[in-house]
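As you look at this complex, bear in mind that one protein chain is not there, while each of the others sits in place.
Chain naming follows the written order as A and B, and within any one chain the residues start at number 1.
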Amino acid sequence: MKTNYLMLHTITRIVSFIILSFSIFLFFAGHNNPGGGFIGGLMTAAALLLLYVSFDIKKIKKVIPFDYSTIIAWGLLIAIGTGLYSMLFGYPYLTQFFEYYTVPIFGEIGLKTALPFDLGIYLVVVAVALLSILTIAEDDT
Amino acid sequence: MNDIILLPVLIPFIVGVILILFKKNIQLQRFVSGLTSLSLVFVSIYMVYLIYQDGIMTVELGNWQAPFGIILVGDLFASIMVTLASIVAVACLFFAFQTLHPDREKYYFYPFYFFLLTGVNGSFLTGDMFNLFVFFEVMLLSSFVLIVMGRTKYQLRESFKYVVISIFGSMFFVIAIALLYSVTGTLNFAHLAERIGEVEQTGVLTVIAILFLIVFGIKGALVPLHFWLPNSYFGPPTAVAALLGGLLTKVGVYSIMRTYTLIFTHNQDFTLNIILILAGLTMFIGVIGAVSKFDFKKILAIHIISQVGYMIMGLGIFTQMAIAGAIYIIAHNMIVKTALFLYCGATEKVTGTTDLKKMSGLLKTHPQLGWLFFIAAISLAGIPPLSGFFAKFALVLGGLDAGNYFIVFVSLVVGLLTLFSMVKIFMYVFWGSPSLTPEQAKERKVGKLLLPGIPLIIISFLMGILAEPLFILLFEAADQMLDPSIYINSVLKE
């Protein structure tokens, strides 16, 4: 029997984008305010999962054709690389640097090496959460 | 130059991550992982040399000062353990190249092998309680993956129990850390050692100390908490069992020795007594279990438990001689037990079983395997001039000097029973009329399978011959452990 998930699909299309944009806000809010890579990543994973649940896994696979295990590896590499970067200049591993720049429209913003580190964490969290859930979900036998 | 103590943690982590990217290319994975693990051995030996020359090294991660930030501390004991871990890891890796099923290799064996090393080396080198927890978890999670890899029915069933016990232990770890933090207000080892002296209610501290003993006891398979070990190490392939058997329990033992020499030194009459009682029980029950079994791999797995007892015994006696002996026996045990496991794996490859009653007469068809196993087995039992003898000799000497006659007696009885169970394996497997037909024997050569174990046997032999200079190094390490002020001063830089 073919069921019609019209309500679910319509709402998902809107809600998942709200969640996604909020997750990106959380990701950038980190460091000086509540937020950060882990929370942002979990929320992104939640948004993507909502897509997987309401549409079919196969369909979303076509839309998001990434191999999550490689994303985990890249995320970890970015995070480690941020730490190694400080060793190049003779500081201990994982030393943070920050600098403030003035950008038109946005005004003064701070750039920190914690940001790429958080990006790495973000990628890892998204990929791990999706990978572990999809591994169980795909297994129909 | 202090950055060198970062390398044993950082190198395996980076390489492990990179290997995930090349999951299809197994040849490349093998090449890179072999090269990396060999280089780790050299890095760690150089680290021991540097620390022996210049004293304890520290690295403050992120440039945050010692009691506030995360630090890595390399003292002699830790660096010796890192060296041993990398030697064991190399031998297991080269054995895995030849025996591991290609399917398992594809399922991220090598990345998780390196993550395991990251966790193990990190636990040895970390300088605060919470990172000990974090590195423990890194190590445990990788061990979960390695132990369940292959997913046979037996493995799934037994590793579920192992995983549940480990996580239960980890949660106790968090609780113990919470209590410790509420009493002392710090988690840095050196800072803790300083503050413990100022705490007035030592009763609470003793409770916390015992809580930590339970946590590390689960990891290190001390006797009332050992039940998970034999079955869960029986399931995975031998290369993995050898790796886990050589490394995981030793991390538990290391943590007990580290915390009880550095931090929980306030009520030693009570705590060391408990440790001695546990050591006696662990040794005895472990060896009795081994005597009762008729399975090659299981006997070796249960022997791990009885050997843990010896290590803890050295801590319980708490003299310079006994601590040095304990470090020596950890070294001896990691090396020799891995060699035994590898030869068990070679035997399994030849006969297709690990059941002692189903094989016999391998000495006629595979004499090299038989004699190499024999050397490793008598070394474990403690026959001079191999390393096992000096390990037990130092412990017995330390015990007699300190007047702990009963535990010395138990350890000697256990040594005898160890010899008995090793001879039992040798008789069943290698004596008697060959169970293989001549054609089968010709077909199933062991040749290259023996190679990874040979360096371990040579090391065991050298450790016996060079016991004198080795003990000078170990006495130095024991002095560093028995005098916490050295550690505290070099970490807090006062």
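Just a few scattered comments:
Just so we're on the same page, contacts are C-beta pairs under 8 Å (C-beta built on N, C-alpha and C of every residue); 3 or more make two chains touch, one makes a residue touch a chain.
Definition applied: contacts and distances are computed from a predicted model.
Set against the options "ABC transporter ATP-binding protein", "3-oxoacid CoA-transferase subunit B", "Putative ABC transport system permease protein" or "Multicomponent Na+:H+ antiporter subunit C", the UniProt name belonging to the omitted chain is "Multicomponent Na+:H+ antiporter subunit C". Touching the missing chain, out of B:I4, B:L21, B:V134 or B:L492, is residue B:V134. When you scan B:I177, B:I302 or B:V336 for touch with the missing chain, the hit is B:I177.
Residue B:I167 is the one among B:I4, B:I167 or B:L397 that touches the chain missing from this view.
Think of the hidden chain as still there; on chain A it touches residues 32-33, 38, 128-129, 132-133, 135-136, 139.
Listed for chain B, the residues touching the missing chain in the whole complex are 130, 133-134, 137, 141, 144-145, 148, 151, 153-154, 156-160, 163-164, 167-168, 170-172, 174-175, 177-179, 181-182, 187, 231.
Note that in this section only the chains that are shown with their structure count from here on.
On the chain B side of its complex with chain A, the touching residues are 3, 6, 10, 13-14, 17-18, 20-21, 23, 59-63, 108. Interface of chain A with chain B (complex): residues 69-70, 72-74, 76-77, 80, 84, 87, 91-96.
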